[in-house]
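With one protein chain removed, the remaining protein chains of the complex are shown where they sit.
Here the chain labels run A, B and C in written order, and each chain numbers its own residues starting at 1.
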Amino acid sequence: MSTQVDASPAAESRSSWLSGPAGRTVGLVVALVLLAVVGVITGGERFASLDNVMTILRLASVTGVLAIGMTFVITAGGIDLSVGSVLGLATVWASTLATQTMAEDLHWTVMVLTGLAVGTAAGLINGLIIAYGKVVAFIATLAMMIAARGLAEMISGRQTQVVQVDGFLDFVRADFIGVPVLVWMFVVVAVAGWFLFNRTTFGRRTVAVGGNAEASRLAGIKVQRHLLYVYGLSGLTAGIAGVMMLGRTTAGTSTNGLYYELEVIAAVVVGGTLLIGGRGTIVGTVIGVLIFAMLTNVFTINNLSISAQNVAKGVIIVVAVLIQQRFAARSTST
Amino acid sequence: MSTQVDASPAAESRSSWLSGPAGRTVGLVVALVLLAVVGVITGGERFASLDNVMTILRLASVTGVLAIGMTFVITAGGIDLSVGSVLGLATVWASTLATQTMAEDLHWTVMVLTGLAVGTAAGLINGLIIAYGKVVAFIATLAMMIAARGLAEMISGRQTQVVQVDGFLDFVRADFIGVPVLVWMFVVVAVAGWFLFNRTTFGRRTVAVGGNAEASRLAGIKVQRHLLYVYGLSGLTAGIAGVMMLGRTTAGTSTNGLYYELEVIAAVVVGGTLLIGGRGTIVGTVIGVLIFAMLTNVFTINNLSISAQNVAKGVIIVVAVLIQQRFAARSTST
Amino acid sequence: AGCTSNEPPEDEGSAAPQVAAEGNDEPGEKVVIGFSAPAADHGWMGAITQSAVDTADQYSDVELRQAEATNDVNVQISQVEQFINDGVDAIVLLPFDGAALTEVATKAMDAGIPVINVDREFSSPFAARATVLGDNYGMGVSAGTYICEQLGDTPDAVVAEVAGIDSLPLTQDRSKGFKDALSDCGLDVDARVAADFTVQGGETATSNLLQAEPKIDAIWNHDDDQGVGVLAAIENAGRDEFFMVGGAGSLDVMEHIKADDSVLQATVIYPSTQAADGIKLARLVVHDKNMGDLVSAGVPRTTQLYAPVVTADNVDQYMSIGFRS
């Protein structure tokens, strides 16, 4: 989707360890640290406290989980615009179950599983349409984004369904060694995602399919089926994020997850995953998500008007990407 | 003694005219006609009246103009997520000028030109960042989308600025041979876009850059400069659309054009322009825009529940693309 | 009946006002009403459409034509154009942006179709036959006055505000009223964040707000639906050193006020039934009838709804009109 303008020959820098994946991450870390420095300078204690760190992490956790799934999708050469909507649909479906009387005696894990199942199902439908229907991912998932939102509205009657399932809320709101369960969930998904991406055949296939689908097919990889799974995975993470959202806000509503997709994609790409596929990084994604969360936090601490925040945010995104690119490998391309 | 390296004669006859650009358009026309048939069956007179046709065309005109610019961007292998925001910014800037007292004696064309200039400037900034900064288009224009919205809010103080410039309003609201000026503007932009795309070196180079940037560079095309122009063009159409919006609503506000980008991209892609670049069609884009506008119209006529409309829209988008693909050349790929 | 009455109706459960046994509700000539509103991207707006549809359903002589809910004024304009083409009997319009829809509403009026303007006001008086408004400035004043009453004697008290969509004029009206009322008792707004009327937006904005302000005395939150998220953030942060005033008046919030199980002490009503009122008025206008208890002829030009403060003392009175957000 993006024109890779050929790097001007002059830009070929000396190679070093900086030019590997590590180098790409260094640029990101630098951006993150710069942001933190700004936070400390402008916010002092209020920024640097442990509480605030937890606030940032909690803030990052929901989009973070979505971003892990998105990293697989984008690496496989696709895109998923439906994650926000599907998240919303999952919260509505799960909360409908929880607020229906007949569900009184169901264990809360059933509610959780419903959320995950709804997300996964939506993802698999995306996958079917893209892999077997050969509809371009942007359009297929855009359609799902619109349709899932409508379905969520129909199911909820456009109402906000507040969940008061104690077992569930106790669980999601708990702390564990001083860290909120929501943050742990993000950590678990990120770590699992990292292993899946870097240590399993699934991850390897994802990179291969995104790098060269035709070559992968001729090497005997079932490309279509793999894409199906990748979108299913993204749906699953949307379901998980939905459950987290439900825990965080106690509310199932069709407006949950509204406009998350662009932020998630931005975080993934800022993190260093190539939008054209074939290269992805879970670590980069996590840092990308943290950058966005920290940005919001620093802005609020500084009491910037929303409008000014937006202008600043636009500028910072571009600058962050430019910094990252300075550090990133010139060597991979010419 | 040389062999025939082109199998065209055989292939040509087999695949027939359906497999060319015309064939791709046929699928679209079929989808449009199907939709119209549904409109006539369900709405009868209410749908088929001349008034209603003009209503559809007026609705289509603003996004239509954006879509023409977007066709160039996508064909060139890029994407422009900022068009909606830039449209909003243009309306705010132009209306600020118009509502300032010192501007009293300025001719209304100055306001119009301001709108166009603001759009073009934003587009050129996108182009600079993408072509020379080598920031991937999705991210660069996402940043512009956020920043332009913020800037528009700052300039307008988040107020809706009502424009009461008579000369301007008289012009934009007039009819010309029974067709509203807004629609004429769309027609003019579309026709100019068609010529630019199909009959000029600029158009050829746009396709070339999107199809194979490296080959284009080697052939002597200044790829970066060309991309700069392409994004500038998209900004210009956003400016034009902004002026049209101002005429239609009399209101300059930062919420103008909110989330147009996805709809515009969807229309362009449904129209048959390849999201990966290298192939585009202005005629397809126009039909794509008409499909979306007609959809909204048919929904309103049919009094579908609001949520159900969304579900239906999602399904229809996928079906439209599938129909189009059935008709589109199978022969291009294998 | 409905929100314009002084007495809250008895009926429980449905947010849609009950059809009162008055002459006005007797079936008459068929009325075709075109209805268009912004996207249900937050609970209040969802309740708006829902109650409008429910109310229309209660009348056998009303045919409601719902246009796709949209935040795109371009689309909304074309919907009104379509209603004009169709020759509907009346249009109930909650515009995404009042100024932007003024022009086309005027066109409808010129075509002899009465337009009932709901919630977000047109910029010209000629654009609507009747207007139903909440009292946004009044909401801010009510909330500010209540907070003044509670904190009046502590001039350095920290007051925070969680606003709704900042770019809407009505948000600015609310904030202005709030500020004005506070300054009357020597207070000001120490921290202000804006969310977007959604639960998630409220949660995010409030988490950050709480982080930025280690000690707070009172919070006013503009909208009870985003309030679900605001409350969740407060509970997540384990904070309770302040009290909170809500806005709009959802059932959920009223239940909290009644149970006294949270920082919520009060909320300010902003009726989610105003589009339902619009439907009723549209019907009356077309049937050329008077409004309920009024003696004067014709439906009034403007109806501004009341923004009372709901507290534990009077919550029972208002439970029935609280919207299930």
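The criterion applied here is as follows: a contact is a pair of C-beta atoms (placed from the backbone, for glycine too) under 8 Å apart; a residue touches a chain by one contact, two chains touch by 3 or more.
We adopt the following convention: contacts and distances are computed from a predicted model.
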{"item": "Missing subunit (named according to UniProt) among the choices \"Nitrate ABC transporter ATPase\", \"Ribose transport system ATP-binding protein\", \"Acyl-CoA dehydrogenase family protein\" or \"Phosphoribosylformylglycinamidine synthase subunit PurS\"", "value": "\"Ribose transport system ATP-binding protein\""}
{"item": "Chain not shown: contacting residue from A:Gly78, A:Gly242, A:Gly278 or A:Gly314", "value": "A:Gly278"}
{"item": "Full-complex contact with the absent chain, from B:Thr63, B:Asn126 or B:Ser216", "value": "B:Ser216"}
{"item": "Chain A residues that touch the omitted chain in the full complex", "value": "9-10, 12-15, 19, 199-202, 204, 207-208, 211-212, 214-222, 278-279, 330-332, 334"}
{"item": "Where the unshown chain meets chain B, residue by residue", "value": "1-11, 14, 195, 199-205, 207-208, 210-212, 214-222, 278-279, 331-332, 334"}
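As a convention for this text, only the chains that are shown with their structure count from here on.
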{"item": "Where chain A and chain C are represented by their mean Cα positions, the distance between them in whole Å", "value": "34"}
{"item": "Inter-chain centre distance, chain A versus chain B - centres from mean C-alpha coordinates, in Å", "value": "29"}
{"item": "Chain C: positions in contact with at least two other chains", "value": "40, 49, 166"}
{"item": "In chain A, residues with contacts to at least two other chains", "value": "153, 158, 306-307"}
{"item": "Residues on chain A engaged by chain C in the complex (per definition of touch)", "value": "43, 46, 51-52, 55, 58-59, 153, 157-160, 162, 173, 180, 245, 248-251, 253-258, 296-297, 300-301, 303, 306-307"}
{"item": "Residues on chain B engaged by chain A in the complex (per definition of touch)", "value": "76-79, 81, 129-131, 133-140, 142-151, 153-154, 158, 209-210, 213-214, 217, 223-224, 227, 254, 262, 265-266, 269-270, 275-277, 305-315, 317-318, 321-322, 325"}
{"item": "In the complex, chain C residues that touch chain B", "value": "40, 49, 53, 64-69, 71-75, 77-79, 81-82, 85-86, 96-103, 123, 166-167, 169, 172"}
